[in-house]
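Heads up, one of the protein chains got dropped from this complex, but the rest are sitting where they should.
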Amino acid sequence: MGDEISARALADWLREFARRIHEHRDELTRLDSAIGDADHGTNMDRGLTAVVAAIDALGPATAGQLLKKTGMTLVSTVGGASGPLYGTFFLRLATALGDVDVVTTAQLAAAFRAGLEGVVARGKAQAGDKTMVDALSPAVDALEAAAAGGATTHDALQAARAAGERGRDATTPMQARKGRASYLGERSVGHQDPGATSVELLLSAAVDTLG
Amino acid sequence: MGDEISARALADWLREFARRIHEHRDELTRLDSAIGDADHGTNMDRGLTAVVAAIDALGPATAGQLLKKTGMTLVSTVGGASGPLYGTFFLRLATALGDVDVVTTAQLAAAFRAGLEGVVARGKAQAGDKTMVDALSPAVDALEAAAAGGATTHDALQAARAAGERGRDATTPMQARKGRASYLGERSVGHQDPGATSVELLLSAAVDTLG
Amino acid sequence: MKKLINEPQAVVSEALLGLEAAHPDLRVDHANKIIYRGDAPKSGKVGLVSGGGSGHEPLHGGFVGFGMLDAACAGEIFTSPVPDQMAAATSLVDGGAGVLHIVKNYTGDVMNFEMAAELAAAESGVQVRSVVTDDDVAVRDSTWTAGRRGVGVTVLLEKIAGAAAEEGRPLDEVERIARTVNANGRSMGVALTSCTVPSAGSPTFDLPQDMMELGVGIHGEPGRERVPLAPARDIARMLLDPVIEDLPLRAGDPVIAFVNGLGGTPLIELYVLYNEVAKILAAQRISVARSLVGPYITSLDMAGASVTLLKVDDELLGLWDAPVSTPGLRWGR
Partner (left out) sequence: MKKLINEPQAVVSEALLGLEAAHPDLRVDHANKIIYRGDAPKSGKVGLVSGGGSGHEPLHGGFVGFGMLDAACAGEIFTSPVPDQMAAATSLVDGGAGVLHIVKNYTGDVMNFEMAAELAAAESGVQVRSVVTDDDVAVRDSTWTAGRRGVGVTVLLEKIAGAAAEEGRPLDEVERIARTVNANGRSMGVALTSCTVPSAGSPTFDLPQDMMELGVGIHGEPGRERVPLAPARDIARMLLDPVIEDLPLRAGDPVIAFVNGLGGTPLIELYVLYNEVAKILAAQRISVARSLVGPYITSLDMAGASVTLLKVDDELLGLWDAPVSTPGLRWGR
């Protein structure tokens, strides 16, 4: 079943996210070199390597402590656009979940909604601007709907991942209106957004570790 | 016979020298790029173009006036090492010949000796240093000897040119000890000196116009 | 890649060591990659903090000193620094009169500085204001996009706002002056070659021998268009026309004219370009009150240049002329 997510499972999620980022580092950077400045993979890999070290050092912790450390570490080590955005996402997750040791699917969905709102407040991107929001937003919608419908954690995260993947793919034909890619104007069309790509890794890591 | 050289013939000599320099400009520059800074052809061509314009503007003139104008024009327009050296050469010729309208072979030889001494005083190069002196010095020796032996102007200049040509060729195996080529040390060996090459053009122009 | 460096990942920290060794008036917090004035904080003086990705030297670290910045945060090459650096710099220079952040308009820089301001205000209660420079006319502006990039005006703004702060003007005033500078300055650049980021090891973009990138950004971002290589007189016009039109400038307007080298272009070429710029301005009777020619906001080893015009009044000119003593800009002291 797995309808209760332990703080330990959340730590596994972060480690798995770090592993996937490292594995896809060059791909993320390649995507960013087409429409950005060729550092999204390096930035995220630097940040998540630091996150893994930080949560190792933290030892046993509540969900809130773990996610706050993650958010703060990302803010402090990534820089660029993705640092504040991913950092804000995890900080909002931490606040939403608080000092608990187990989390329900509904709580996770609500926390993801808060995280998304944090990203939008910080980056002011709207749907269709060709950013990570285009993957994250439909994923959060799907997660909430599944949780409200009583789906298992696994099914809810699967639905979120699938929606995130579709959202990621949908960035390809978009013209960027936020971030560095926006300087390219029409020339940004035809390239998949790097940030939306790393969001899909976050979601698939969740399916593997939380569901 | 032609044992008397008119000032008009001297002007023809300068024009012919200018023509040959222009014709061999790229060759001189190529030689200079191997062991110098790739400008000897450009430098000399700029200077002799100015000389032709100056003597055109001068109109009828004595030997001294003509050669002084030539020397001063070269000094004022060439720059680099060859400007002061060729300039000094012609200024010394002018002083040696003075305000005359015709010049004997012996007078020409004495003037060339004075010119060579001016070049040596200015540049302090000795025989074997791989400079224009290595062509000019044997040429002056030959010119003097031929004039002293009563040779015709033509024969005397032919002897000078032949000696200058041998002197020019002899620069190839030398190691440079003066000028920019000296920075190359042993790597200057195996290249013909550009200044010695332009001296041979000066001498062959003399054969064609004065003899 | 041919660079005078050791390991690519050590470039920024080693350059900071070199800067510190070469300029005894400056201090460097190596952990936080902050360059700051030896006499910071100055009690009662508004603190000026800037920062951004490295690779644009002398900007920003080379503009720390009397009459200009109090501190600069160095990010990795072309990567915005993080809020911790900026917050630490803010505390370091807080003399009780508030701190102004000078931020070039790039999404990453803007967001990181925003978080830093929140952090600093929460931690120490210091009053922080931000001015975002966005002078690059190569990028079409709109509220729906990331907006124009901050480039050459940043240099002029750091000097002029720095003089206002040094005079002891209050935060409101320093902020107003900074906003005035940004509102009255426009820039545009051109690249003849790409830059090479040390960790990447190869040029950021390919530019054929006979082409140039018009409107390039200082991180090698693409510009308005790729056009055939042109003589300096045509380049001057391609850069100036959109700048003059955008401000707009009119006959009689006095300006500071700034011809900036992008890192790989030697001074002799910048003077050739400045001559063309001066001729165009003279023809339009735009009067050059002051000028600046040299590499001040660079893009690593990129060959190219940018032109910035700043419309000035007597107040701005007085602040421009005020003494300044930094590694990158120095006069009057």
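Order of writing sets the labels: A, B and C. Residues in every chain begin at 1.
To be clear about the criterion, a contact is a pair of C-beta atoms (placed from the backbone, for glycine too) under 8 Å apart; a residue touches a chain by one contact, two chains touch by 3 or more.
For clarity, every value in this text was computed on a predicted model and none was experimentally measured.
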Shown chains touched by the chain that is not drawn here: B, C
Sole contact to the chain not displayed, among B:I5, B:A18, B:I55 or B:V75: B:V75
Full-complex contact with the absent chain, from C:I5, C:A31 or C:A122: C:I5
Contact residue for the chain not shown (choose from C:P41, C:P58 or C:G98): C:P58
On chain B, residues whose C-beta touches the chain left out of the figure: 33, 37-39, 42-43, 75-85, 87-88, 122-123, 177-180, 182-185, 187
Those residues of chain C which, in the complete complex, touch the missing chain: 2-7, 11-12, 14-19, 21-23, 54-55, 57-58, 62, 192-193, 209, 212, 229, 231-233, 235, 263-276, 278, 288, 291, 293, 295, 298, 300-301, 303-305, 325, 327, 330-333
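Just so it is clear, only the chains that are shown with their structure count from here on.
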Neighbouring chains common to chain A and chain C, by label: none
Chain of greatest Cα-centre distance to chain A: B
Length of the line joining the C-alpha centres of chain A and chain C, rounded to whole Å: 33
Distance from chain C to chain B - Cα centre to Cα centre, in angstrom: 56
Residues of chain A touching at least two other chains: none
Sequence positions of chain C contacting 2 or more other chains: none
